[in-house]
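Selected chains only, in their assembly positions.
A and B label the chains in the order they appear, each numbered from 1.
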Amino acid sequence: MSKRKLNVALIGYQFMGKAHSNAYRQVARFFDDLEVEPVLKVICGRNEENVRKAAQKYGWEEYDTSWERVIERKDIDLVDVSVPGNMHAPIAIAAANAGKMVLCEKPLANTLADARQMYEAVQKNKVPNALCHNYRFAPAVQLAKQLIDEGRIGKIYHFRGTYLQDWIVDPSFPLVWRLQKEVAGSGSHGDLNAHLIDMARFLVGEINEVSGMMETFIKQRPKLAASDDRLGGVASSEMGEVTVDDAALFLVRFDNGAIGSIEATRFALGRKNFNRFEINGSKGSLVFNMERMNELEVYFNDDPPHARGFRVLQASDSMHPFMSAWWPVGHIIGYEHTFINLVYTMLKAFDRGEVFKPDFEDGVRNQAVLEAVDISSQQKRWVSISEL
Amino acid sequence: MSKRKLNVALIGYQFMGKAHSNAYRQVARFFDDLEVEPVLKVICGRNEENVRKAAQKYGWEEYDTSWERVIERKDIDLVDVSVPGNMHAPIAIAAANAGKMVLCEKPLANTLADARQMYEAVQKNKVPNALCHNYRFAPAVQLAKQLIDEGRIGKIYHFRGTYLQDWIVDPSFPLVWRLQKEVAGSGSHGDLNAHLIDMARFLVGEINEVSGMMETFIKQRPKLAASDDRLGGVASSEMGEVTVDDAALFLVRFDNGAIGSIEATRFALGRKNFNRFEINGSKGSLVFNMERMNELEVYFNDDPPHARGFRVLQASDSMHPFMSAWWPVGHIIGYEHTFINLVYTMLKAFDRGEVFKPDFEDGVRNQAVLEAVDISSQQKRWVSISEL
């Protein structure tokens, strides 16, 4: 009658820690058919006071300040890696070597070399592994995938992805870890383009070659005094170098002949979480925007000629992916639900011994594209993914 | 260090039970400054198997099949009445008489007489009381209130409210309790117009007189075989009478000179939870729609003439009501969060001995308007609220 328990250790307690905690806490409260129930066993972070508060606030049974210690615990089934990118590889590899299931935040790593080692580790140890590209798990995105698979969009010609934000336009915004290359790996590129690349691969197919450019508009910022549980923090009076890109754009050719453009920036005033893509195919078009994540715009060319137009679907009805677990149609869900839907899908797959996508293999593929764009940007030429 | 506990008993386990359970479970996980933490002590319903499942699924410690027994318990601090309207009065009055805090789903009662008795009960027993008009607690609605209070909209001329749904357009949709007068009191009127009336009173002011009409388009439907946790259920082969309105419209004059129109229907195909209002004042206008509840449209007439236009505010930034507890701007919240925000506000008020609005007094006022429309519709004349 009662569900099997699965003990989770969460490494990281900031913005992603908050979102992941919520997912584990909520998933079994909504998804009836999930036969396993995650237990919020231990949360881990370096700052003891902060991690203790996080454990209490988010409902974790225990906290720890050593991820090595946590990974050694026999009672832990799944390790969730929600720390900055430079720590993904050591933690995830250790977890894999310890035979744990691993969920890792995106991007998988700060370098392709790291990503490949992580992939090897989960392969070698045969541990279930997952990459946290939560946006795949918006119902409207799953519906987009379904419509493509049904053939309603036809052969895809164009993918047009932009991920626009504006939280660092102000030059006095502090130098948070997301703006430091040694921690974050890159700026808008790894943070935002990683999502678009994963989305493009999910919906269109593998990427063949890219030509890109990157730009840092504000080159110095005040160093950080203290961070918050969102994206910002308190500025100090000392200045430091911004070592990542503020914006990154690239053109792309897919293996299947489709072409596209992908752009990430944190300098688009008025755009808050404008993760938007448009797909044009031989039979129809699709538009999605995370700011209105409960909607999907769809154009079908086989509608009667006088009655064709972009439909705004409310992807929140009971027949839409994940939505029978939630609320009646039009009673929308939010950002956090993408994580819960992901965790549901992941736990069900792991429980059944099935592969969950996206996994570390996707992480490697996404990372290869990110890195190809980086090279292209430096060398001012097209770079084929097969070069890497 | 740890928060004070407050034991909750929830009467009802269907759609509203699900939403309220979630609110109690989540509120302390997000709102740091809440000094009291609700405990999901007992959930109550008539069908033992169903209520047992609900307890397990939603995370309640215990379940019971007798609300009378639950109310007698000394360890219960707050009784949450989330059953159909015909049971609001007996349960809420009993809870008040037992000295419990009470949160009651809207509309407060099926009749004005009942509502007044409930109000008397909480007055007499001096118990903290709350009415669950969750839509007031969408951040965008609170922002609308704030802008009005700041004087940015000026003297209000118009309120235009429509609450449009389409879930019963199909004549084969079954005769759920919401379509039975003896249980629900009324149809779209009490269910949807109640929200608009509360919103109008919250934002514009008290209503003076009304002229209304009601209509039932589909007069017979298949009886219900089994209900689900949303709004629907399984139809049986036997037919029954629809005894409530499918649509209810009315014109309104406010005490302050503003005029308005209010309409509820469940027969507007394509509208899912289209709870929309527009307010026009001498200095600006406001538009809100629950289907895009994270946004508020605002027009300010004091903008430069060549640069005036409706702004689409994303009411999800940290300075917007409730949002510092949630996610970064543009990372939207959903329907369920309106309940969590309400429960947060209510618990904080109760904990501090402050009045929470809307309360049972608002319930009486809202009910008077509902009833005035009903009379107006039958007698085909304007009805003043002061008549009742």
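Observations on the structure shown:
Everything below uses one rule, namely that a contact is a pair of C-beta atoms (placed from the backbone, for glycine too) under 8 Å apart; a residue touches a chain by one contact, two chains touch by 3 or more.
Here the structure is a predicted model, which means the values were calculated and not measured.
Taken over the full complex in this file rather than the chains on view, the one protein sequence occurs as 4 copies, with 2 of them shown.
Here, only the chains that are shown with their structure count from here on.
In the complex of the two chains, the subunit B residues touching subunit A come out as 2, 15, 19, 21-22, 25-26, 28-29, 32, 56-59, 165, 167, 230-231, 271-274, 290-294, 314, 316-318, 327-337.
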